[in-house]
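The complex appears here without one of its protein chains, the remainder shown in place.
Per-chain residue numbering starts at 1, and chain names A, B and C are given in the order in which the chains are listed.
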Amino acid sequence: MEYHLLLLSDRYPMYRFILKRLFLLLPVLLGVSLLVFAIMSFTPGDPAQLILGESAPAEAVAELREEMGLNDPFIVRYASFVGNAITGDLGRSYSTGREVFGEIASRFPNTLTLATLGVLIAIVIGVPVGIISATRQYSLIDSSSMVVALLGVSMPNFWLGLMLILVFSVNLGWLPSGGFSDWSSVILPALTLGTGSAAIITRMTRSSMLEVIRQDYIRTARAKGVAENVVINRHALKNALIPVITVIGLQFGYLLGGAVLTETVYSWPGVGRMMVDAIRQKDTPTVLGTVVFLAAAFSLVNLAVDILYGFIDPRIKSQYK
Amino acid sequence: MSQQITADTLPEAVLEATRSAPKKRSQWLEVWQHLKRNKMAMFGLVILSLVVFAAVFADLIADYETVVIAQNLSDRLQGPSAQYWMGTDEFGRDIFARMIHGTRVSLMVGVLSVAIAIMIGGTLGAVAGYYGGRLDNIIMRVMDIFLAVPSILLAIAIVSALGANLINLMLAIAVSSIPSYARVVRASVLSLRDQEFIEAARAIGASDTRIIFRHIVPNALAPVIVQGALGVATAILSTAGLSFIGLGIQPPEPEWGAMLAGGRQYLRHAWHVTTFPGLAIMITILALNLLGDGLRDALDPRLKH
Amino acid sequence: MTTILKIQIKTPNNRAVQTDQKTNQGQPQIESPTQDIHQSKSSSESNQESNQGHPKISSPPPDLLSVQGLTITYEVDGEITQAVSDLSLTLKKGETLGLIGETGAGKTTAALGLMGLVPHPPGKIIGGKVVYEGEDLLQLSEEKMRTIRGNKISMIFQDPMTSLNPVMTVGDQIAEVILIHESVTKSQSVTKAMEMLEMVGIPGARYADYPHQFSGGMKQRVVIAIALACNPDLLIADEPTTALDVTIQAQVLDLMKALKEKYNTAMIMITHDLGVVAQVCDKVAIMYAGEIVESGPIRDVYQNTQHPYTKGLFGSIPDLNSTAERLNPIKGLMPDPTDLPSGCRFHPRCPEATALCSTVRPEPVITNAGHSVRCLNCQPVPSTVVPPEALKFVAQESHHV
Partner (left out) sequence: MKYSAKTAIAVALTALLAGCGGQEETAQVRDTLIVAQGADAKTLDPHATNDQPSARVAAQIYNQLLTIDADMNVIPDLAVSWESVDANTTVFKLRQGVKFHNGEELKASDVKFTLDRMIDSPTVAHIAGTIKTVDVIDDYTIKITTHQPFGPLLYHLTHTASSILSEKAVTEAGDNYGQQPVGTGPYKFADWAAGDSISLTVNGEYFDGVQEIPNVTFRNIIEGTNRTIALETGEVDVAYDIEPIDKDTVRNHENLQLLEGESLSINYFGFNTRKKPFGDVRVRQAIGYAVNSQDIIDAVVMGSGIPTNSSISTRVFGHSPEAYKYSQDYEKARQLMVEAGYADGFKTTIWTNDNPVRVQIAQVLQAQLRKINIDMAIEVVEWGAFLDGISRGEHDTYLFGWVTVTGDADYGLYPLYHSSAHGGAGNRSFYTDTKMDQMLDAARESVNVEERKALYSDIQIQLQKELPHYPIYVGIQNVGLKKDVKGFQLSPAGHHKLKGVDFES
């Protein structure tokens, strides 16, 4: 997809490429943190008031503001955040008093588990359906599997989640309705997340596959007498996977941070939920920590995807070297 | 005689057929012709027409003041009946009437938020792509930053700073999709920028603004339209999501997402409260997706037969 | 079936037979379509008779490939495109046929038709036969057909840049075809693939390299190696040198020529380069708007060009046997294949067109020049040349329009 970025690294060894990408990440993270800091500072809502609750006398609020350093100029506060962040200190949550980094670290595995399983489900559904759909374009199978795949993305996530709970927890009693007890509790949330991504992966696989099976080298393979399923699985799939992997990467990144509704429905203790709660509590350190962390995770996933390309597409790999 | 064929992947005769066609018909007519043959896309279009129809004639179907927002607390959470086709909600309001009027709001939020995003994102993308260099770099890095900030934070920020009303809601949804339109438009502009007809326009002394808006934008429109159709779907879903976390439309205005999110506690006791808005959202979004996919196929010569 | 072929052999090619048949009927020029259909029906019956009547005509080498009335359409957006109409040709072992035509004339589609690779949908073979070693390929199961593709009949595609799978090593791509068609082990196929590489002038050590590491000419050599790896009887080369730069073109062409001679492979060379045809082909067929308008032995056609289109084609090429005095391109464009002109498909552009040309569809005739031409203005040679039995057979082939 974005080959031009990779081309920049032509003739550099792989590690230089990675370093360069990590280096490019810094200004984005700095920009993100500045934007978030500004949003948190200049939108209504006083963190001190929120901490103290509904019955806080004005003096108490003022005192707390002073104590929290909220009266310092914006630049001073931002600089001190960045200064601390560089040393790995993301500060403490306004509302819980916990170290932000520690809490992210304790919740991130949950988010990662959920996102990984969600993406796996999406791949298991999306890639085969996309291939079948593409190889039988405009057939009944194509139309019906696309409609089914699209239904996944057409349902508001929380609604789908509630329905799944009703079916699998209440009526069938097979799976827990929420929380994070054992690994069976991850199935429903992952399914909820996965169906949305499955539709996107299906669509991408289908259109990528449609494009690839019209390529000359597929005709060459057929002209060689290669059996059709081998044409698809050996010759077409690997080529078609490159844009699909991009989408999978994007979806994975998106699921890492965008699973708020699902996390709420299933009371899943993830980072997304933590972020939204923090936003609503005006808990600036937590918001900054989670957003920056998720943005970094998102970028790293994309970097991993770019590296993965190299293993699939030798043309790209040669550019790393 | 043969240079053109090297890049193409279809048999010559087919290419010849598609190439000679525009002589007879305008480009959009051709897209329409292609779309017309895509059953799924037409299904989507029919659904959407019904939805638009409902939106346009909502007032004729049910009066806003006396039916849509009128509470009838003695008829709370009634199931579907001859009087209330889709039952009533927790205030005894007619869900059918609210669904019909909700079409307006849902569509308006969907379409306008996408329009806002296209206008802002498209302009930024066009400028970035057309001028390139430093400006491009700055614009796109800022877009990257916006892309990395969770849309929910942007939405909450806008709603809490500017207040929760329809316009701000649309703005909140639009903001988070600006970067993706900027990217799409920039990519098309980049591919168009150095083409000969642009050179020609420049040679006859057309201004940059004229070149961008008269020559580049119309040609970059196709991917934006596809993205836009899918974007409307996403916007409707986002509205529902924002309603879920409590930042939806202002009550008592009916809106599908808000009806769905608001009715979720009745899911097990009064199925009709969430089922109808849920189905409406689902079918509309399905229709938008089918139409969007159909448009993509129709606009992308590579996927044509 | 076989016998039919044998009968045909007596004539220089199908076209000749056809011509005579028309002449026999008397007034081909004013023949109406209905009559044509009648004729076809009756002739197909007589075909049966002729089949039985001449079972033992024999001797010259049999045709390796005989294509009869191949007709292929594309359906795009509900519009039917006649990509190939009523195409017939024959090829003997070792022979090379040049198929010439402008872009869009239907050459590639015809070739894909022979391979059974017309993309379906949108393409569809709606009539004709492709008889290869006595079997109609169009009737074969896909599975059976696969054993022929890449094995007995191979194809070289136009653009080497896109013909190779970018994510497989070139060696694997060669070895694959060997592994499919020959009962060898994996390692044997690798050895053979390396030999093939060497044979097309690429060091075997480059087996594990990927296509993007090769130049265009080298890639085409790889494609040739794939095509020839199983020692096919027939090689279809679809503009194999068009995408290459001029110096490389000659090398690749020489290579193909050498290999073809070495293995005695028959070849259909699709090209629009008349020079290439002159260099390698024994026979030539010129296509226009999906039809073969003129065909015959290469010297015949080059030296005694009959069809106005062929004349124009030669006229548009500088200095070819000084047939034309100055560069003289053909006016107009190829017709829209979804909306072909009535009568002769070339008439709107033809400098020699008469009123009749716009209404009557010409059938191929053997002219005085000794080869087949599809033009109303060309007088057929007297009917005596062709035995009547053969005529009947050909009549049957010509009704697929």
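One rule holds for everything that comes next: a residue touches a chain if its C-beta (ideal position, glycine included) is under 8 Å from a C-beta of that chain, and two chains touch if they have at least 3 such contacts.
These figures come from a predicted structure and were not determined experimentally.
Visitor: Out of all the chains shown, which come into contact with the hidden one?
Guide: Every shown chain touched by the left-out chain: A, B.
Visitor: Of A:Arg77, A:Arg107, A:His235 or A:Arg315, which residue touches the hidden chain?
Guide: The missing chain is touched by A:Arg107.
Visitor: Among the options B:Ala55, B:Val127 or B:Val159, which residue touches the chain absent from this view?
Guide: Selected residue, touching the omitted chain: B:Val159.
Visitor: Write down which of A:Arg77, A:Arg92 or A:Arg203 is the residue touching the left-out chain.
Guide: Only one of A:Arg77, A:Arg92 or A:Arg203 touches the chain omitted from view, namely A:Arg92.
Visitor: Which positions on chain A touch the chain that was left off?
Guide: Per the touch rule, chain A residues meeting the hidden chain are 43-58, 60-61, 63-64, 67, 92, 95-98, 103, 106-107, 110, 120-121, 124, 127-128, 131, 162, 165-166, 169-170, 173-184, 187, 229, 232-233, 237, 264-267, 269-270, 273-274, 280-282.
Visitor: If the missing chain were put back, which residues of chain B would it touch?
Guide: Spelled out for chain B, the touching residues are 69-71, 73, 76, 90-92, 156, 159-161, 163-164, 245-248, 250-252, 262, 264-269.
In this text, only the chains that are shown with their structure count from here on.
Visitor: Which chain pair shows the largest tally of C-beta contacts?
Guide: Per chain pair, the contact count peaks at A-B.
Visitor: Could you give the separation in Å between the centres of chain A and chain C, each centre being the mean of its C-alpha atoms?
Guide: Those two chain centres are 55 Å apart.
Visitor: I'd like to verify one number: the distance from the centre of chain B to the centre of chain C, where each centre is the average of its C-alpha atoms, in whole angstrom.
Guide: Those two chain centres are 51 Å apart.
Visitor: Quick check: how many Å separate the C-alpha centres of chain A and chain B?
Guide: Averaging C-alpha atoms per chain gives centres 22 Å apart.
Visitor: What are the residue numbers in chain A that touch two or more other chains?
Guide: 214-216, in rising order.
Visitor: Using the touch definition from the top, which residues of chain B touch two or more other chains?
Guide: In chain B, 9-10 touch at least two other chains.
Visitor: List the residues on chain B that touch chain A in their complex, please.
Guide: Answer in residue numbers: 9-10, 39-40, 141-142, 144-146, 148-154, 156-157, 160-161, 233, 237, 240-241, 244-245, 257, 260-261, 264, 267-268, 274, 278, 281-283, 285-286, 289-290, 293, 296, 302-303.
Visitor: Under the stated contact criterion, what part of chain A meets chain C in this complex?
Guide: So the residues of chain A touching chain C come out as 138, 214-217, 219-228, 235, 238-239, 312-315, 318.
Visitor: Going by the contact rule set out above, which residues of chain C touch chain A in the complex?
Guide: 112, 115, 117, 119, 121, 142, 146-151, 154-155, 157-159, 162-168, 173, 176-177, 180-181, 210, 212-213, 223, 226
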